[in-house]
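With one protein chain held back, the other chains of the complex are shown just where they sit.
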Amino acid sequence: MTLDRTTTTLAVAAVLLLAAAPFLPQWLVFLLTLALAKGLVVLGLVVLMRTGLVSFGQGLYFGLGAYAAALVGAAAEVLDAAVMLAAAVAGSAGLAAVLGLLLARYRDIFFAMLSLAFSMILYGLLVKSSALGSTDGFNLHAKSFAGITLPAGAERRVFYAVAVVAVLGAAWAVHRYLSSHYGRLATAIRDNELRVEYLGSSVFRVVFANYVIAGALGGLGGAFAALAVGHVDPETAYWTTSGEFVFVAILGGTGNVLAPFLGAAIFEAVRTVANQYAPNVWQMTLGIVMLALILFLPAGLWSLVARLRSVAR
Amino acid sequence: MSAILVAKGVNKSFGAVTAAADVNVAVDRDAMVGLIGANGAGKTTFINMVTGYLKPSSGTIRFDGRELTALPPRRITQLGVSRSFQIPQLFNSLSARENLLVAVGIVAAAAHRWAHSDLTPARAGEASDEVLERFDLAAYRDREAGLLPEGVRKLLDVAMALVVRPRILLLDEPTSGVSADEKFAIMDLVMGAVRGVTVLFVEHDMDIVARYAQRVLAFADGRIIADGAPAAVLADAEVRRFVIGEAHA
Amino acid sequence: MFDLAAVLFDGVVYSSWLFMMAAGLTLIYGVMRILNIAHGSLYALGAYAGASLVGAWLAGGHPPAASYALLLAAALLVGLVMGPLIERGLLRLMYGRDEVVLLLVTYALFLILEDVIKLAWGVESLVVAEPYALPGNFRIGKLAYPVYNLILIGAAIVIGLVVAWGLYRTRQGKLLLAVIHDREMSAAMGINVARVYVFTFTIGAALAAAGGALTAPAIAVSPGIGVEVIVLSFAVVVIGGLGSLGGAALGALIVGIVRSAMVRYWPEGELFSVYLVMALVLIARPKGLFAAPEARKI
Partner (left out) sequence: MKRALCQFVAAAFAALLAAAAGAQQPVKVGIVTFLSGPAAGPFGVPARNAAEIIAESINAGRVPAPYATKGLGGAPMELVIIDEAGGPQKQVAEFRNLAQRVDLVIGYISSGDCLAIAPVAEELKKLTILFDCGTPRIFEDASYKYVFRTGPHATMDNVSAARYVLERRPNIRSIAGINQNYAWGQDSWTDFEAAMKALKPGIEIKTSQMTKLFAGQFGAEISTLLSSGADVIHSSFWGGDLEGLVLQGAPRGLFKSHLVVLSAGEPAINRLGTKIPDGTIIGARGPFGPFAPDTEFNRWFRNVFQERYGVPPNYASYKMTNAMLGLKAAYEKAQKAGAASPNQDQIITAFENLTYEGVGGTVKMTLGKGHQAVMDVAVGTAKTVDGELRIVDVKRYPAGEVNPPDGVKSEAWIRSGMKAK
C-alpha cells in the first residue's frame, strides 16, 4: 500500500513544514525553500529517469524558469510572485515541447549530451546579453502574491509556504502519474522499446510527455529558487548545476517522489556545513560524502526511510 | 473464404543477400499456417515485413485490404496484426503480471484505436490474471520476467502478443530453445488460446508443423518453394532437400 | 589567403591538445562504459607534475633541452600512479552499477582531487615557460608562431599513432577492441576483464596527463584548469562517436578548426561554438560521426 503511505507521508510532511513556517529561522527558511526548489527539478528528472533517460541539461529549464520569473519583474514590471511562477512554468514547458520533438528521439549518453549542449547554448546566450547583466545577472524582488501585497520582510516565508504547497501538489500528481499505467509504461520503455511499439503504443509520445513534465518542473524549481535568492545569473544554466541535479536524484533515490526532496535537503545541508566549517576543503568533504553515500546506500537515501518503515511495520 | 493477409511480389535484399524474392501469399481467415525453411531462408524476414520491422524493397502487403508496408509497427498492431519473437521481448525488470498489465493497459488506455477491444482500465488487473491463468503462468505471477526460465519467457512473450487483441498472430519460432517434451505442451496452450485468430508460425520441428498447421509455406533463399497441405509440402522433394535435410543437419 | 592558413594552423594546434584528452576519454568509455569526469583532474595533475618537475630541473641549472622528456615522464608517472590507484581503489567497487552512477563517482573523485591539488600545490599558479620559448619561432605569412606548437602537434600525432598501433597491432590492444565491440561475447571468451580495465584506465589517465604536461609550458598552471577541459573533451568524444579513436581525432579537428575560425571571423560566437557543433553533429548523426552500428537480433 505504498500509495497510501506516500500520500499520507506527503500530507503530513507538508502540514509540518507549513506549521513550522512562522517559527523557523530565516536561514533555515531559505535553505528549505532552495531545497524544495531544487527538489522540484530533481522530481522532473526522476520522471525522465523512469524511461531510462538522464538529462545533463536540466539547468536549461532551471535557468530559463529563473530568468523568466526575473524578467517578468524587470521587463514587464509585474512584481507578483504568482505571475512569475506561471511565466516560468509556461516558458519552460513551451521550450521543452519544442526541444522534446527532437530530444525524444535520443537515448543514453547522446540524450544526455545533446540536452547538455542546449543548456550550454542558453548559458552562452545569457553570458552574451549584457542587458541582462551577463554573468553578474540581476536582482528581482516580488512584492505581492496573486494580488495580495506582502509585508516587507515576510516575503521569503510566504514564498516558502507557497513552495511547500506547490511541492505537495507536484509530488502528489507525479506520484499518481507514475503509479498509473503510464508509470509502468515508462519502465517498460526503459526495458524494451521494441516490445512497447509492438504492443501498439508510441514510445515517442511517452518520452516526449515525460520530457515536457521534467521541463515544466525544472522551470517551476528555477522560479522558486530565483524568488528565494532574489537574484538570477547564468550559473543556473551551467552544466555543473545540471550535474548537481542528477547527483541529487541518485543521492535521494528514484523510487519515491519524496526522495528528491530528501536528497536535495541533505545535499544543501551537507554543502553548507562543509563550507562553513571546512572552507578550505569543502569540495573534498562533499566528494567524500558523495562516495560514501553511493557506496553504502546504493538505492539512495530513501532506502533508509523505506527500511525504517519496514522496521516500524 | 476471403484472404485476410495478401502479399504480392514482395522483394527484400540486404546488399547482396536476398531475403525475399517475389513472395506472393494469400492467407485465409482463421487459417493455421506453418512457415518452414532453413535458417536465413526468409521466414523471419517475411514476418518482419508484415509487422513493419522491415520495409520491403518492392511489393505490397495488405491486411484486410489495408496496405501495411508504409505503416510503423505500432499502427500495424493497432489494426490487429500482432507477433511474438524468436528471442522473447519482455520487460525484464517487471513481474510477469506487470508485463501483461503493460500490454492490457496500452489497449485499455487507447481502446478507440483498436479494431475491437473490450478492455477498460478498470478491468486491466483481472484481464491480466485471466491471461496468466489461460497460459498457466499463475505460478510466476510476481516473479521478475528477467529471471524466468526460457520456456516460461516464450509463453509470456506469446501471451503478450495475444493480449493486444490481434486478428492475425505471427509466431516466430514459439518453441525454439525449449526442450522437446515441452514443445507440444507449449503449442497446445498457444493454440488453445488463439481460437478465432489467424495464425502464422515459424517452426523447425516438422512433427509440430505436421500436427498444428493446416497449411505450410516452405521458404528457401527468400523464395516460397512449396505451398499447400502439410503432408504434400513435407513430402515435396525440393522441400526435403532444401529444408528438412538442412533443418536436421 | 595566409589568413586561412593561420586559422587552420591555430585550429590544428588546439585540436592536438583536445585530441590528447579525448583519446583517453573515448578509450575509457569504449572499454569501461565510464564517462570519466575525473579526466579533468588527471589533466590538471599532469600539468602540475610536469611544471613542478621541469621547474625543479631548471632550478638545478640542468640543460633545458631535457625538459621535454621530463614533461612526458611526468605524464607517465601520473598515469602509472593514478590509473591503477583510481581503478583498483575506487571504480572496481562500483562495476555493475548504472552508467550515471559511475559518472557521479568520477564527479565526486574530481571534487576530491581538486582540493588534493590545492593542498599539494597551493592556489598560486605555476609558470614554467622555458620549454615554450626555447625553440624560438617560425613564420606563416607575417605571423610568428612558437616552434613549440609544432612539437605539440607532433606529440599528438605520435601519441595517436602509438595508441592506434597498440590497439590494432598488439594482443592486449585487440582484447580492448574486442571488449569495446562486444562486451558480453568477450567476457564469455574468458578475457580477463579486470586486467583490461586497469590497463585501459592507466592508458587513459596517462593520455590526459600528457595533455596537461605538454600544455603546462604554454599556460599558467593554476587551480581550476581541469574544469574547462572536461566538457570540451566530452563534446569532442561525442561528436566523434564514443569509443572510436579515429572519431576522437576527427572530432578534435572539427572543434579546433571551427573554434579558431569563429575567433577570427565571429569572436562573439566562440563561447558556444563547441556546443553548436555538438548539437548540429548529433542532429545530423544521432550517435556521432564514427558510431559503430549495432544490429539488433529479434
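Each chain gets a letter, A, B and C, in the order it is written, and its residues are counted from 1.
Note that in this section a contact is a pair of C-beta atoms (placed from the backbone, for glycine too) under 8 Å apart; a residue touches a chain by one contact, two chains touch by 3 or more.
Only a predicted model underlies this, so the values are computations on that prediction, with no experimental measurement involved.
The chain not shown here is in contact, across the full complex, with A, C. Not every partner is drawn; the one left out touches subunit A at residues 9, 13, 16-17, 20, 24-28, 30-32, 34, 127-128, 130, 133-139, 141, 153, 156, 225, 229-231, 233, 235-236, 238, 258, 261-262, 265-266, 268-269, 271-273, 275-277, 279-280, 282-283, 305. Taking the whole complex into account, subunit C touches the unshown chain at residues 3, 6-7, 10-11, 13-14, 17, 114-115, 118, 122-125, 127, 129, 132-133, 137, 142-146, 149, 215, 218-225, 227-228, 259-260, 263-264, 267-268, 270-271.
Convention: only the chains that are shown with their structure count from here on.
Steps from subunit A to subunit C, minimised over paths through touching chains, total 1.
Farthest chain from subunit B (centres taken as the mean of C-alpha atoms): C. In terms of their C-alpha centroids, the spacing between subunit A and subunit C amounts to 33 Å. Rounded to whole angstrom units, the spacing between the C-alpha centres of subunit B and subunit C is 50.
Among all residues of subunit B, those that touch two or more other chains are 85, 89. Chain contacts: subunit A has residues 194 touching two or more partner chains. Across the complex, subunit B is touched by residues 181, 184-185, 187-188, 190-192, 194-202 of subunit A.
Listed in rising order, the residues of subunit A touching subunit C in the complex are 54, 102, 105-106, 108-110, 113-114, 116-118, 120-121, 124-125, 127-128, 194, 239, 243, 246-247, 250, 280-281, 283-284, 286-288, 290-291, 294-295, 298. Against subunit A, in their complex, subunit C makes its touches with residues 35, 90, 93-94, 97, 99-101, 104-105, 107-112, 114-116, 118-119, 231, 234-235, 238, 242, 268, 271-272, 275-276, 278-279, 282-283, 286-288, 296, 298.
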